[in-house]
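Removed: one protein chain of the complex. Kept in place: all other protein chains.
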Amino acid sequence: MALDTEKRDFKIVGTRAPRPDGIDKVTGRAQFGADKSAPGMLVGQILRSPHAHARIKSIDTSAAEALSGVKSVITSADFDKASNSFNQDALDNCMAREKALYHGHAVAAVAAISPSVAKQALKLIKVDYEVLPHVIEVEDAIKPDAPIVQECRQAADTPAGLSQNITHQMSFGHGDLDAGFAKADLVIERSFKTAATHQGYIEPHACLATMGSDGKADLWCCTQGQYYVRELCADFLGMETSQLRVTASEIGGGFGGKTTVFIEPVALALSRKAGKPVKLVMTRDEVFKATGPTISTFSDVKIGMTKDGRITAAHAMLRYQGGAFPCGTIEFGLMSAFAAYDLEAVTAEGFNVMTNRPRQAAYRAPGAPVAIYPVESVVDELCQQLDLDPLDVRLKNAASKGTKSSYGPTFDDIGLVATLEAAKAHPHYSAPLGPNQGRGLSCGFWFNFGGNTSVSLNLNADGTVGIVEGNPDIGGSRASISQMAAEELGIPYDNIRTTIADTSSLGFNDVTDGSRVTFAVGLATIKAARDAIQKMCKRVAKLWDIDEDAVVWEDGYAKPAGPNAGDFEPMSIAEIAAMANSTGGPIAGHHEVNADGAGVSFGVHLVDLEIDPETGHTTILRYTVFQDAGKAVNPDYVEGQMQGGAVQGIGWALNEEYIYGDDGLLQNPGFLDYRIPVASDLPPIEAVILEIPNPGHPYGVRGVGETSIVPPLAALSNGVSRAIGHRMYQLPMSPPKILKTIKG
Amino acid sequence: MSKIHVTTTLNGDQVEYLCEPQETLLDVLRNQLDLTGSKEGCGSGDCGACSVTLNGRLVCSCLVLAAEAEGNEIDTIEGMADGEQLHPLQQKFLDHAALQCGVCTPGFLVAAKALLAKNPNPTEVEVRYWLAGNLCRCTGYDKIINAVMDAAAEMRGA
Partner (left out) sequence: MRYAAPTSVSEATRLLTDEPGLSKILAGGTDILVQLKAGLAEPDLLVDIKHIDGIYDIIPENGGYRIGAAVPGAALGEHAGVKALWPGVVEALELIGSTQVQGRATMAGNLCNASPAADSIPAMVAASAVARVNGPEGERDCPVQDIPLSPGRNSLAKGEFITSILLPARPAHASDAYLRFIPRTEMDIAVVSAGVSLALDDSGVCTEARVAIGAVAATVLLVDAAADCLIGTKLDEAALDAMGQACSAAATPISDKRGTVEFRKDVVAVLAKRAAKIAHTRAGEQS
């Protein structure tokens, strides 16, 4: 659905409208995943593998089942076989089948009358493990003699001499690399390592499952996609989709980590067996051990540049590990790595390898931050060595409309140049730096997605409007959707109430991910509003006994136009809705679509930081985010996404990492030693919104949620490198690593 | 194992409950008293989502046993608004869009209220350090700090 050709003065879109769930959230009334209870509810708890890799020879649950107060005990035997291999992986991740594949992998579960009984019951389950050798790091997993994580999952074209753990292998690019490198005045080739990180949402996964003896079930859970949860759970429990109703609670953060299932099928299976509702809430320890952290990586990047700053060739070899199951995130990494650049010769190739670690889940622009980090680092190092301004070099090579991207498509209107120019003109870029201080910058990119979307827009008899959509609100989207509908209908924002439906109440919706909601649900809302308007005009035309074409909609009123202009008093939504029953029945607008036309979002981040040369401690002095939003429907929420993503990227760059011992066990499954940024770590974060309209959306909206986590990794690495006078090639840049680099 | 009988003052009202010795105040607030505004983000005192005040002092309710509430005064997020009237901090959080998912918001509000009761005129740095025990993953803290500073100014009558 294309950009509206008529330019319009937005009245509500673009304002900082208050959020509809605000009062509930500031009073503690809002109900999140763990906040619901049911009469007769049992407590579910999960037994998890203490080993990084082990064959499960047998599980004896008899003592647990016999314990007074225990109402059901399950293992993988209580699930059906899934309908395809991707779903089977998701199921095996929820409950181990033949092998425990990582430390914390679920092997059994109980439902009991209280937490203390459940805890006791877990201790009574006897699991006979045959401990196997494990593999944790990318470099080790690719060796030909590495322990095999799962048999027969390897990519068909795995090169000789590499391990059977390699599962996805691909390449993107165009042009002649050798010729390109030959034209360069300077070629730099470096290797980089990044550690796995976690989305770090403050709300652990939680659900309440109620399954009746008639095979129907209700599931309440915090999720980014209730429809997808329904699809998977129905598959795993052998139910028809329509028998399972999934309701999404308010969600305490997701960032991609709640786009699949972990405990929900387990809770349903426990409930089915016990005949009672089961509440299952993960502990923070379990969240780190057994949900979906990111990939960790080991990559090589080689870039050639002329002495006046033109990139002549670029090559990346990216090696990702996504845990114990095949993981396709390498594709996004390879596609995004060089997306910011207009290149004649570029190749991004790489693969995924399995390890004995938890199954990766999406985290805000999955694959992109760790692909763009090495690229932007090498570009910065080239700028340093050639003594060129890093922003000028980006501008010289920036992709723009008409550029054939490194991953294939040709770009339409994009905002990269605008964000670079805004950064260059900003006072941050020319602020003076003191001793031990450095400035770093990086570009960032995310594709953004459209996807399957359904919206219903219903008129109430009093002229207020109810919008029903199916995407959990993880960033303020209910406000933005209400704003777009209010704009279309010409009625006050407060007259609209947007609710997120359960799976029984609305057609299918893809998960809230890919920064798709403001774009796709917005687009569908606009269409649904226009559909409702058309229906209202039709009703009014009939009432006035004039042609449908002679009724127009303006500022919330149906007005006679053309030859009939002025003949009748305009009718408001309230008046039309009040008459609905006698003019043909209830009035609603609908739109169901698989939306495409999502616009990519580019961003640039600037950071100034200071390093304590005696301790390696980093202090961030100043941080500015520039990003293209296409059209900022609600600037408060766009700024929020820019700031929030930036801070997650800061944590990724400085201190966050999964730390494993030689025994393959996770050493830091808690917020004490998995160190996300705290308020005192940060300065104010300035957010500068650019608006280069996306031609694929009526208002020009682009998704903004994900791009902002991409630039911080290299921006901080470049800043630290410049501050200490030595390049850094590894994340996180914790103080011991920085001090070690300083000391040489 | 027999339960402990506790009498305590909760948001100004006298309340009684029975609890197991190892149950935390957070467990009882959420599971028995239906006060789910305080959240369990970590259970180990590292995230602040369970913040309440105990005799006016800011604490993590996951680090207080339910039995320890005996004879004390507990104030939770549910007691912050006065009927329909929001506390200035609550209103400023809305005005400044200082929340995205909102799960950390009750903890931040309780913590900020305790700060302003002790120090009505904090600097931005003082606010950031006081709130360092409250983790937020969505906002990057920026709008939260703005909201607290603005509420402080309003409460001072500035």
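Lettered A and B in written order, each chain numbered from 1.
Here is the rule we go by: a contact is a pair of C-beta atoms (placed from the backbone, for glycine too) under 8 Å apart; a residue touches a chain by one contact, two chains touch by 3 or more.
In this text, all values refer to a predicted model and were calculated from it rather than measured experimentally.
Taking every chain of the complex into account, the omitted one touches A, B. Note on the undisplayed chain: of the listed residues A:312, A:352 or A:734, the one touching it is A:734. Remark: the residues of subunit A touching the chain excluded from display are 285, 614-617, 654-655, 659, 667-668, 672-673, 675, 677-678, 680-681, 734-736, 739-740, 743.
One chain of the complex is left out; on subunit B, the residues touching it are 4, 21-22, 24, 43-46, 48, 51, 54, 57-60, 62-65, 67-68, 70, 111, 114-115, 129-134.
Just so we're on the same page, only the chains that are shown with their structure count from here on.
A straight line joining the Cα centres of subunit A and subunit B is 29 Å long. By the touch rule above, subunit A contacts subunit B in their complex via residues 16, 18-19, 21-32, 34-35, 37, 116, 199-204, 250-255, 281, 283-284, 474-476, 636-637, 639-640, 643-644, 646-648, 670-672, 676-680, 682, 684-685. On the subunit B side of its complex with subunit A, the touching residues are 20, 22, 30-31, 35-44, 46-47, 49, 76-78, 80-81, 86, 90, 93-95, 97, 99-106, 109, 124-125, 127-129, 131-145.
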